[in-house]
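So the structure is just underneath, and the comments pick up after that.
Below, a portion of the complex is reproduced, with chain positions unchanged.
Chain IDs A and B follow the sequence of writing; residue 1 opens each chain.
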Amino acid sequence: MTGVTPLEVLRSVLIAPSVREDFIRKLPGRGADVVFLDCEDAVPANAKEQGRLLARRWVPQLVAQGETVVVRVNAVTGPWFDADIREGVAPEAAAVVVPKIETVEQLDHVATTLDRAGLDNVGVLVGIETALGVIDARILLSHPRVSAAYFGAEDLIADLGGVRTESNHEVANARSSVALSARVAEVPIVDQVVTDFRNEARFTREARQARNMGYAGKLCIHPGQVEPANAAFTPGPEEVDRARRLLTAYAEAQDRGLAAIDFEGQMVDEPLAVQARRLLERVRGVAHP
Amino acid sequence: MTGVTPLEVLRSVLIAPSVREDFIRKLPGRGADVVFLDCEDAVPANAKEQGRLLARRWVPQLVAQGETVVVRVNAVTGPWFDADIREGVAPEAAAVVVPKIETVEQLDHVATTLDRAGLDNVGVLVGIETALGVIDARILLSHPRVSAAYFGAEDLIADLGGVRTESNHEVANARSSVALSARVAEVPIVDQVVTDFRNEARFTREARQARNMGYAGKLCIHPGQVEPANAAFTPGPEEVDRARRLLTAYAEAQDRGLAAIDFEGQMVDEPLAVQARRLLERVRGVAHP
């Protein structure tokens, strides 16, 4: 990543269709780390022009209200992308979200189009959500213009001709392998949506799994998902206490020339100390975004 | 894929040893989408010649009885492959099945050997069933001569020196990653066998998982597995009804300029509409193969 407008805290990324001003008006103050105006999947072909103009108009207002805002444009391969960038993305946007990225050439085109539109300070958050995107995620996410990514399970299964289930069995391998690719590319990545938005148990379970795998947060398709997302991606007080106790015991052992200790029934050495340090960094990152 | 004799419907691929005429005689009318005469694993070294001659003789008869027939020859790296192609494959076969494919060179050899034998209209269905085959599946399945593939869990675990279990934990990653590779290569892929052929619950569970992951069907090693395979890979009436209702609601929303709706408690937008459309295509594909 280039570090152009990095999106540092991404626990909850709340999506609203750009054509739903009634929804957009209510986005501020919901507690989402990022607000995501969608001109792609949530806007039908007959409203694409209206969608991009509304996104263009709303971004500065939301930013003025203290929100971090990103705008999803339509896919590079379709007929709307160029106009979306030119007319739909305000320079106040933290990032353009580009869905269904599959090739380096597409990313080069994104970079050029943004430059021409004078949006070279706007980040690029790409969607990995096709079989090709998943397989080539490492090279795609390593593109210098990419600042962050999300994993899109619904589009992936549509691409595969499969069926989505609550078990996530059908996307487990892709979801995990994309997290590895994002780490190698050094970009943060946001986890899949949960479409049955009243199923909070599922959302929380997925969010915890995602954090365990190294995801930075979760796409939210309903305001009710923001709080569970923030909670799942913020270490709880017991976790924080344990991490602090662990690092204290580890430091004391190191003073005595040791680095592998029995800590509360667990063998702790350097990798577990690193895990504890990163947990505490995550708490600090959230406290001071 | 070249589209040479594509195998369009592959829900149930029923295997019989080419040396078991008693079995082969009973194959027609069992409802299998494809009948698979095996000259490889199911035929011992001392019967390879007999096996290929029987396969050669039976294919035209089975085709005359309305079956789609494929013939599995022995591996390219072994001593029987060339004669299997020359003497074992009738031109009426929909495809030659080539097991344990691991390199592009092997596929080039398959293509050349088929051309020399005048079998350039016969498809090639390859087995991905070794560690190397799994890792290189994307490039292997993208070979222009490949029309379809299967994933072989038993051979893979033999190759790894592991142990097969009903949990499928030991093959989960490979099975899923091969499905992604097949999608990228645009070839349909058929899922692993279930060797404990009286365990219909296992078969049905695996078949559903496979469909969820994007597999087109399942290898069957017993006629009793054909009906469960066809059932699992054919969307049921409730699924079809739901898909139709969903697309109707989605179309109505689009007329009003919207593309993200609350449909029966689920947020539905374009990727879910695509999933529904593909489900209905699958139903049509089965009805008019």
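In the analysis below, contacts are C-beta pairs under 8 Å (C-beta built on N, C-alpha and C of every residue); 3 or more make two chains touch, one makes a residue touch a chain.
Because the structure is a prediction, the values reported are computed rather than measured.
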item: Identical protein chains across the whole complex (2 displayed); value: 3
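Here, only the chains that are shown with their structure count from here on.
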item: Rigid-body rotation angle, chain B and chain A, from Cα fit (steps of 5°); value: 120
item: Euclidean distance of C-alpha centroids - chain A vs chain B, Å; value: 36
item: Partner chain B, residues of chain A touching it in the complex; value: 17, 19-20, 38, 40-47, 50, 129, 131-132, 134-135, 152, 154-155, 157-165, 169-170, 172-174, 177, 193, 195-198, 221-222
item: Chain A contact footprint on chain B (complex, rising order); value: 138, 172-173, 176-177, 179-181, 183-184, 209, 211-214, 253-254, 257-260, 265-272, 274-275, 278-279, 282
